[in-house]
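Yeah, one chain of the complex is gone here, protein chain that is, but the others are all in their spots.
Going by the order they are written in, the chains are A and B; count residues from 1 in each one.
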Amino acid sequence: MSEQHIKLPEGSIEKTTTTLNLGPTHPATHGVMQNILELDGERIVSTEQTIGYIHRAFEKIAERRPLAQITTLTDRLNYCSSPINNMGWHLTCEKLLGVKTPKRVDYLRVIIMELSRISDHLICNSIVGVDAGAYTGFLYVMQYRELIYEIYEEVCGARLTTNMGRIGGFERNFNNIAFEKIEKFLAEYPRVLKEFENLFQRNRIFMDRTKGTGAISAERALNYGFTGPNLRAAGVDYDVRVHSPYSSYEDFDFTIPVGTTGDNYDRWLVREQEMWQSLSIIEQAYRKVQEFKGAAADVYHADVPEYYLPEKADVYTKMEALIYHFKIIMGETDIPAGEVYQSVEGGNGELGFYLISDGGRSPYRLHFRRPCFIYYQAYEELTKGAMLSDAIMTMSSLNLIAGELDA
Amino acid sequence: MALSNEHIKQRLTEKFPDQVTGFEEPYGMLTFEAPKDLNLKVLNFLYDDEELKFRFMTDLCGVHNPHNKAKELVVVYHLHNLEDNVRIRFKVSTDINQPDIYTATGLFSAANWMERETYDFYGVNFVGHPNLKRILNVDEMDYFPMRKEFPLEDSTRIDKDDEMFGRGGTQGFGTETNEADHRNSVIAENEKNDETGRPIV
Partner (left out) sequence: MSRPVSYNLIKKPLVDDISIAEMPAGQQGEGFFATKLNDVIGLARKNSIWPLPFATSCCGIEFMATMGSHYDLARFGSERVGFSPRQCDLLMVMGTIAKKMGPVVKQVYLQMAEPRWVIAVGACACSGGIFDSYSVLQGIDQVIPVDVYVPGCPPRPEAIIDGVMRIQDLVGKESLRRRNGQQYKGLLESYGIQ
């Protein structure tokens, strides 16, 4: 019964707060990140984050790979919406190389990017529900994520880490099955989204859990470098698709939902409304794509044989195609030296690619501006004085994807 | 009225004559450099000025140029004026043997972890940072992995045959002397590792 057997850490008897390790493996942390919380009863006094548990050295790997092979790395950043990352990287390369994509390619890219945005927001919103205790919504909408995966499979062959597209467009034209599946999605999904909304939006328990917790003001959010739905929930309508339009987003008519207080409930609502807006954009893009008839409907990539692999039949019969094929595969294409920064609106905010090229076939330096990494810093401020259960809700409503956090 | 790049350049050269240099506009984004002691002054000027209003820090990263002696480590700030939708890139460089740069966390809270990441990868010491320790790598790591002299793979591995991967051995990648073949080499000619894979110091 004597205290000699128990070795207490220095100063632990005088300490009035409890240290709780919300460790790297925890059902509520989606992905691996560690939070060491100092609790005073149930109230959080301070937190300390440790990340890097899935640091895969993307930036170092990218210095070794030719531009086309880096697409597979970008898949694994925000893996819930990998086509957006892929398209962002292709846009960066196209900016560096001066490639202009035809309109049909842009519209097809928009369809895919908005589908992946819906896919990402579905995971985030349903997991917020799961963390509050409501598992049903998650299972319901996973069926529609399966349909989105089927659409990706028709286009590029993979479900999750898609490696979709090439510099200048897509690797193959969308076939009829892909268009049928997109039509099916547009026909069936609005009812499902409405049902999902009805489960949570005016649900008393959900509102009590999420309203007023994890709030942040617009000034602090801007100072912390927030972008995406988290910033829009705080009241600032900054969306890269509108401010620096890429891939013909200026041809589409959509609104940007904006919240007021920046708390968890506003974030949930902003993501929900963004899904409705994405649905409308997909409908518009689909109609625009259907307007291309005849030979124009066969265009699925830009005419840049220096960077886009020519058809295999041409490689075996024509001289120029053979030379281009050889140069692209062996990495002998002329890539201009220079530095370029391109950003796209990812599921979590402004995903930026800062590429410094020295003229060689791999980048000299590639840096990913990852939105999750930048706004996770604010977690301490968001949860100061909150209760432990609110801290869990805040973490899941911020939509932290570990792959994007650590890169 | 749009805030044009020429106008920003003019305001900067008025305020910091002869100290902001290297004005370029690659792909439409104004890029300039300044000595490292002035980085906070320039950032504050860009933030406070009522016309320039660069109040959003988009990105902060590091670059290692082993061939620019005395200016090897470069820290690049990307700033964004959200109201007029103008972006700007600002670089400061420092010597690799004394890589001290003033921290920007007082002005932008976003710079906190981005500077830790730059420290983790390149070893840039941000003076005044509240918590400068490694963020993505293990705390016990004793080298700065993104610097050009270090290889991508883990150099303590014993199960990988370097000969098969084109490194070391009697023939292959590491033994050519042709400069053109080193265009994409991570290892500079005069900074080759010894047999154990550690850099020769």
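As a convention for this text, a residue touches a chain if its C-beta (ideal position, glycine included) is under 8 Å from a C-beta of that chain, and two chains touch if they have at least 3 such contacts.
What you see is a predicted model, and the numbers here were worked out from it, not measured in a lab.
Note that the absent chain touches A, B when the full complex is taken as a whole. From the options A:74, A:161, A:278 or A:396, the residue with contact to the unseen chain in the full assembly is A:161.
Residue A:27 is the one among A:11, A:27, A:133 or A:385 that touches the chain not shown. Among A:20, A:36, A:61 or A:256, only A:61 touches the chain left out of the display. Only one of the listed residues, A:143, A:217 or A:317, touches the absent chain: A:143. For subunit B, the residues touching the absent chain in the complete assembly are 136-138, 145, 150-155, 157. Along subunit A, the points of touch with the absent chain fall at residues 23-27, 31-32, 52-57, 60-61, 72-73, 75-76, 79-80, 123, 139-140, 142-147, 149-150, 159-161, 184, 188, 191-192, 195, 402-403, 406.
In this section, only the chains that are shown with their structure count from here on.
With centres defined as mean CA coordinates, subunit B is found 25 Å away from subunit A.
The residues of subunit A lying in touch with subunit B in their complex are 51-52, 55, 57, 59-61, 63-64, 95-96, 220, 222-225, 236, 238, 243-244, 338-341, 343, 350, 352, 354, 356, 358-362, 365, 367, 369, 373-374, 376-378, 406-407. Within the complex, the subunit B residues that touch subunit A are 26-27, 29, 31, 55-59, 61, 63-64, 76, 78, 82, 85, 87, 89, 108-110, 112-114, 117, 121, 134-138, 145-146, 152, 183-184, 186.
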